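Every protein chain except one is present and positioned as in the full complex.
Presenting subunit A:
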């Protein structure tokens, strides 16, 4: 018997590589979901992780850091928010 494949449909799932805390502490939506201003999860609405190891949707964190009262501090631990470099 000989089989010819006419067509195939690939399916895959993805997950951010960040297990600690499943939801963003700012909007309380899952990391694998989007921040309230985005429509598509994933690369369009990335996560940002601080030196303090706290993670947020990047858009949620940027919005917080632009408010005067944030003083550049992490919304979780109030240490100066610096993006982790690794």
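Quick note on the criterion: contacts are C-beta pairs under 8 Å (C-beta built on N, C-alpha and C of every residue); 3 or more make two chains touch, one makes a residue touch a chain; residues count from 1.
Definition applied: contacts and distances are computed from a predicted model.
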In UniProt, the chain not displayed here, chosen among "Replication factor C subunit 2", "Actin-related protein 6", "NEDD8-conjugating enzyme UBC12" or "Tubulin delta chain", goes by "NEDD8-conjugating enzyme UBC12"
May I ask which residue of A:18, A:53 or A:78 touches the chain that does not appear here? A:78
For the chain that got dropped from the picture, name the residues of subunit A it touches. 25-29, 35-37, 60, 63-64, 67, 69-70, 73, 75-76, 78
